[in-house]
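Every protein chain but one is kept in place in this view of the complex.
Moving on, here comes chain A:
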Amino acid sequence: MQVVGVTTQQEVYVASKDRKFRINEILVIEDEMLDHPKGEVVETLSYNRLIPMGLDKTVVDTEVIRSLEQIGYDIGSDEVNLAKLRLFSEAPHPVRTGCGVRSPRFEEVRRFLVNTTPERGLILGEIRGTESLGETLDEDLRDRVQLLEEGQLHPQRGVPFLFDIQSMQQYPHIGIFGGSGSGKSFGLRVMLEELMKLSIPTLVFDPHFEMQFAERMAAWGDGAPDLDDRWLSVQVGQEVGIRFSDLSTRDVVSLIGAAGGSLSESMVNVIQSLHRRRDSYPSFSDRLHNVAQAIEEGVQGLKKRLREDDLTPTEVERVKDLIELHQQYGSLPLASVKGVQWRLNRLDKAGLFQQDIRPIEQGLEQGRLVVVQGPSWVLQVFSTYVIGALYRKRRDYKDARMNGEEGTFFPPFVTVTDEAHNFAPKGVDSPPKMILKEIAQEGRKYGAFLILATQRPTLLDETVTAQLNTKFVFRTVRGTDIATLREETDLTAEEGKRLPYLRSGDTFVSSALFGRTVFVRIRAAYTDSPHVDNPFEELKAVKADRDDRVLHVIQERLPLFDTDLLDAVSLINRECGLDWDVDRLKQELEEWSKMGRIVKKESPFVTRYDAK
């Protein structure tokens, strides 16, 4: 390998006749004047002068080439490999052309690749292009990961990619970007597995119901750590919910706002007027209901009811209460009161007020990863509440410590969400956005960290994006997103061009931590997302199963004549829990006879279905 052509202080071209260059591999230039600068291959190309391209050149007769190959000629030996090498740090003057170039030993480049130990960092994958360093790798970095290529597990060949968790103090937030199928969710899964390994309290919002860690990847065998007691998953409305009495009026406003569209001024006014501190759900809901009723009936109507003869004393009390409510709140517009009522009902129906967040708090205190599942809109509402509540707990504790008080301990924690652009969208307001923004800007002080994944970085709030100090960029096809990512990271033009063509699971890691972009292949996950049936397979299976059951039931009744069908259909409905009529049974019998499962015989008088 040799430096060729025109060089600059940042870039050189390297040529080799007998060695192919790997993209992102690190090479050492043997220029003593510059103290052996090191650089990374950012572009590679090969050409063979015997197989030229272009309209002005004829391609050499393949027959002749093949004959030459037969008698020992290696056409590959006429191949020339070229690489564009970018120096890690700018040289004071251009590199000397003609310098030798060699592969480095690991210790020479360690500082560019690894800045923590496997025990203290997240082991996320393998740094691409470091295969040649595999042999000189330090013992503690060997065999740390396995990689999944074409469905097969491969042992680690290069340098593992370690993400220093300690550095999150300084660079607290992580963004994960990539289109569907880019390996983004898979990267997120690996990251969560690593957080679990280190017992870091983590709160995950999972709108896709895919973040389960119970199914182990069989291929790992015993190599995978046991994560079973490191995580739990809870569903909003079942295990967890919001304790209504904990909510301040402001919380109630934002919660109800999240339940559907934006709140009108007068709806906010309704809530502010009617909500009291320490209101329980029933008390607030009743008050709303009563006020609505009072306004609906009006003072006149209520007074008229008071004059009715057959009122019981309790009813009299109730009507009097209503009149009082009307005096207090009669000026509120009925439509707004009803609107608030409807929204509150919707939240209640989702089970939001049945439980509290105790299981989540407890899980985090135990250093576990807590996955919160629920429909997207419920998660938005719930996340607003739960992140806010937990962040406040953590902040109160830290503030108390700062003031020299004891305080109740609450651990630092990481908040993770996929589809982050729904939680903190650009331009429009959304309930969780405010709290996410606050954590993005201030969370570092209190030990609250964010990992946000999205396939639409362009739609993510800019303030939040700007605070993501480390960005994992997977395959991205959309032009606007590529432009956003280029703007928000130190990806070069060449790397930007590669984005649409990245393999699933390959990612550029742009981090303040490394000061440059590192190209990484995410390791194989220890666990698999819960197995989901292919809906089309499911369709087929369900039909086959039903057919089998029905055929089994009528087996003994065969042969069936036209006249027997009524009887048969009621038997089938009873035995198989179906709701068929005679026509339906006829259609099915026709189909089975076409499929050859039964035999149909027609005579002028009667049609007979018989077993084969």
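A few notes on this one:
The working rule: contacts are C-beta pairs under 8 Å (C-beta built on N, C-alpha and C of every residue); 3 or more make two chains touch, one makes a residue touch a chain; residues count from 1.
One rule holds in what follows: contacts and distances are computed from a predicted model.
Taken from the listed names "Urea ABC transporter substrate-binding protein", "Cation:proton antiporter", "NurA domain-containing protein" or "Pimeloyl-ACP methyl ester carboxylesterase", the protein name that UniProt assigns to the chain not shown is "NurA domain-containing protein".
Only one of the listed residues, A:A15, A:I65 or A:L153, touches the absent chain: A:I65. Across A:Y47, A:Y73 or A:W342, the residue that sits in touch with the chain not pictured is A:Y73. For chain A, the list of residues touching the undisplayed chain reads 49-50, 58, 60-61, 63-74, 77-78.
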